[in-house]
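One chain of protein is taken out of this complex; the other chains stay put.
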Amino acid sequence: MVDPRFFPFAGPFRLGELAEMTGATLAGAADPDRTIRDVAALDEAGPEHLSFLENRRYAADFRTSDAGACLVVAAFAEQAPKGMALLVTPLPRRNFARLSRAFHPEPPVEPGVHPSAVVHPDAVLAAGVSIAAGAVIEDGAVLAAGVRVGSNAVIGASVTVGEATEIGAGASLSHCDVGARCFIYPGARIGQPGFGFEMDREGPFKMPQLGRVIIEDDVEIGANSTVDRGAGPDTVIGRGTMIDNLVQIGHNVVVGRGCIIVAQVGISGSTKLGDHVMVGGQVGMAGHLDIGDGVQIMAQSGVTRSLPAGGAYGGAPAVPAREFRRQVAAVKRLGQRPGDETRGTENE
Amino acid sequence: MVDPRFFPFAGPFRLGELAEMTGATLAGAADPDRTIRDVAALDEAGPEHLSFLENRRYAADFRTSDAGACLVVAAFAEQAPKGMALLVTPLPRRNFARLSRAFHPEPPVEPGVHPSAVVHPDAVLAAGVSIAAGAVIEDGAVLAAGVRVGSNAVIGASVTVGEATEIGAGASLSHCDVGARCFIYPGARIGQPGFGFEMDREGPFKMPQLGRVIIEDDVEIGANSTVDRGAGPDTVIGRGTMIDNLVQIGHNVVVGRGCIIVAQVGISGSTKLGDHVMVGGQVGMAGHLDIGDGVQIMAQSGVTRSLPAGGAYGGAPAVPAREFRRQVAAVKRLGQRPGDETRGTENE
Partner (left out) sequence: MVDPRFFPFAGPFRLGELAEMTGATLAGAADPDRTIRDVAALDEAGPEHLSFLENRRYAADFRTSDAGACLVVAAFAEQAPKGMALLVTPLPRRNFARLSRAFHPEPPVEPGVHPSAVVHPDAVLAAGVSIAAGAVIEDGAVLAAGVRVGSNAVIGASVTVGEATEIGAGASLSHCDVGARCFIYPGARIGQPGFGFEMDREGPFKMPQLGRVIIEDDVEIGANSTVDRGAGPDTVIGRGTMIDNLVQIGHNVVVGRGCIIVAQVGISGSTKLGDHVMVGGQVGMAGHLDIGDGVQIMAQSGVTRSLPAGGAYGGAPAVPAREFRRQVAAVKRLGQRPGDETRGTENE
């Protein structure tokens, strides 16, 4: 059940309105004037809630759900429990997302600068910017219309932030340009110097890190993730890319558009990802690689070579997914073989 | 040696007092009026220090220690060096912890709100709450008696925090209810939206994240760890669970009571852990799994399937620990085999 302390309500809506908002077809016990007050998961919903079913995995929950209404594909409609109104649509989940936002719209940005925030006189704030308590906007930073900066976040000198982008509490940005409609989650660190430690025969020394971070539009950077600035070239995160929590992006990395990077991934310096690359959780990637468009990398893989477009890969070092599954199966057999030799080894 | 700048002293105590506080029996060269000034490890202790021995591994340190007194199980007592007073107890480590707190009690909470903190007028602060410099308490937050909020931490709108809970410096909380006697370490991020990126045939879209984080009593969340709020159901951390640093807890995850989750673990969305589950460092867990009570998972494992209660597992993908050890042994043999074929491969 959605907690009204955290998510203000905009409903109720009539079933007919919900059908209209999604293009779904009313079916089952569906009275267009029936009132729906909120959204809920199938196993939590009651008669005044809207739920959805898209994944076969939850069909059992559907058959026993008390939800008053449910977004569902036509194929599941006949399994509906009695009394449940159906909103038949080919895209239940997407329309559930849409209606969830209708019931619980984002609270409007309250423009203004909290009196405890510190905005440098040479920073530039467009109309409608909202700066929360304790945030710091340094010299020369430029914030476009509708930007929201969370409590105690820090926007470094000369950083630019595009329209309607949100910066989470306690995040810090420096040496970067951030696009429009991005969300930098709490505690993310953008633009610090990369790990520019070099070694030659005279010993270690540091390379100055004179590049930036360029974050294109519609990007998300997860909580406590870190994106280092380039050493000379820039570090780039392409439009629409989604980066989860605790991800490390090294200097000079270029991530294409529409990539998905799951939590705790680490991408080493100067590696380039194409568009629509999907990287599973805890994957590690060596530096100076080229990863082609549409590559999919399984969780916990270790990528040590460049990968051509379009394939799926797994393992450490990563190999084609088909080959990785064979490796896993073969190693599994080795572990299960009940021979004397194996037993002896185990007792060592 | 304990540094008095950081840990104020409450001693000294007489040996007789220490025996009384722990129920230990005085033995060896033990004068009940002998004065002990502090605690120290066996290899650092001097004549005015109390140490302890529980693990056989440190028996050699015990035999050569200069500690004036030592908590020890009866079995080790006869190995004590001359002049060392013994406090014989079946639980040396636990009693060392207890006496360490007696010598170095937590400094009392100084109640009050630092003038630089920002407390929204609609936040509710119980008696004895302590808010450090630069902390931000947003609209409608409710802090119970004895809550401590560290410097520059952020307590988001409508968040509730239970009695005597401590929030570390720079941490941020939103969309959550935190129980009593918890410790949220510095930089932890609680309650941000989960990685609610979905894909259907029309492309990617975001699911609103309308759940909360519920943290029960006596929980610890480590430094810079991240706990995402639920998508609709809540993310829950059960009573007494201990989470180390840099851990990622995805949306809708339910962690039972008394679990131990070591540093850099990642738990994907909607996975459920029973009670007393132990998860080694850097483990990754796929989403939508059920992990039974008392399961133990070895460090760096990758858990891809649900696991019944009570077993021990290792490897990626994780298998029963016994089987994993066989796999390791078999792979080790493959690496050691000194045949021509292997050499040839290595030179490729």
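Observations
By written order: A and B. Residues from 1 in each chain.
Here is the rule we go by: contacts are C-beta pairs under 8 Å (C-beta built on N, C-alpha and C of every residue); 3 or more make two chains touch, one makes a residue touch a chain.
Everything numeric here is computed off the predicted structure, so don't read it as measured data.
In the complete complex, the residue from B:11, B:150 or B:230 that touches the missing chain is B:150.
Among A:7, A:96 or A:324, only A:324 touches the chain left out of the display. Among B:68, B:134, B:191 or B:233, only B:134 touches the chain that is left out of the view.
Touching the chain that is not shown, out of B:179, B:258, B:274 or B:294: B:258 (per the contact rule at the top).
Contact residues of subunit B toward the unshown chain are 2-3, 5-7, 39-41, 44, 54, 57, 91, 93-94, 96-97, 100-101, 104, 114, 116, 132-134, 150-152, 168-170, 185-187, 222-224, 240, 242, 244-246, 258, 260, 262-264, 281-282, 299-300, 328, 331-332, 334-337, 342, 345-346, 348.
Counting over the whole complex, subunit A has residues 116, 118, 134, 136, 138, 140, 152, 154, 156-158, 170-172, 174-175, 187, 189, 192-193, 195, 197-198, 200-202, 204-208, 210-212, 224-226, 228, 232-233, 246, 248, 250, 264, 266, 268, 282, 284, 286, 302, 316-317, 319, 322-327, 329-333 touching the chain that is not drawn.
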